[in-house]
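Left out: one protein chain. Kept in place: all the others.
On to chain A.
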Amino acid sequence: MMNWTGQVVVQGISQAVAAHYAPLMKAYGTKIVAGISAGGGGGKIQDIPIFDLVEEAMDQVGEVCLSLIFVEPYQVLDAASEAIAAGIKQIIITTAGVPPLDMVQLLQKAQVNHTFILGPGSGGMIIPAKTWLGRLVAEFYTPGHVGIISCTDTLSYEVALELNQAGLGQSIAVSLGKAGIICSTFVEWLPILETDPETKAIILIGQANGNYEQAAAEYLARRNKKPVIAYIPGIEFPGDGIRGDAATIIANQLSYSVPTNSTVKEKIATFQQANVLVAQRLGEIPELVKKVLKKS
């Protein structure tokens, strides 16, 4: 069971981005109870106390449901491991540029320990007017019943703005991040939004060269509890897509041309085959949402 409204610690709070956002998140209503920065223990950022270790913070503040990680890329694996060892079950990694093999290792650790991880390179998530975890632009989101799962933050903003104009607020917005290896993908988030009582419809925003849309379509073909609307930008773009499976990588490496033109069209077709509504343009999304909400 996910818990986004419990106590939160910020690892790497002395990083400029973290020091900027942590007090803002707290003011928004997020229960930021401690910051972690080795060597900074005893200090404060505004009224957020800083500890050297995650464990020390937990001794002081009690149970922590989530850690937000802002440390430097090469420290991410270690910081996440520290959070896992301290028993924290949810982690959001905002740091981008993390070596992918570190994330492969972290994923395996997370599976063993039943830890849920969002990121790396994630803008975080927001439950409008309730809790704000990360660095999405909070003012673009208004409370309501539409869930947004997106790789790209800017498109998530765009969709939220479109929805707001149509009088449709959001129940949750999740930023998966654009890294090659992300710890949670559409497939991990769709069931979470499906069980969220506030969410009545889900908008899935894919990426032209993303690796996780195919699996999402397969998941949705099997079960579709709540209406899902997919949008992938770039259908008119003539450039090639990139596929990240081992066979394609090797074929490309051997200069053997695998037909990959317009992966966007291909992805859209896959969603359509799975009976997922696909928005052809951003402006169409609110109409589609209204249509599916009327039906259900």
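Keep this in mind: a residue touches a chain if its C-beta (ideal position, glycine included) is under 8 Å from a C-beta of that chain, and two chains touch if they have at least 3 such contacts; residues count from 1.
The criterion applied here is as follows: contacts and distances are computed from a predicted model.
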Chain not present in the shown complex, as UniProt names it (candidates "3-oxoacyl-[acyl-carrier-protein] synthase II", "Gluconate 2-dehydrogenase alpha chain", "Acetate--CoA ligase family protein" or "ABC transporter permease"): "Acetate--CoA ligase family protein"
Residue, one of A:W4, A:W132 or A:Y212, that touches the chain absent here: A:Y212
Residue, one of A:Q90, A:T152, A:Q170 or A:T199, that touches the chain absent here: A:T152
Residue ranges of chain A at the interface with the undisplayed chain: 17, 73-74, 96-101, 103-104, 107-108, 121, 135, 137, 139-140, 151-155, 157-158, 161-162, 165, 177-181, 205, 207-208, 211-212, 214-215, 233-239, 244-247, 249-251, 253-256, 281-283
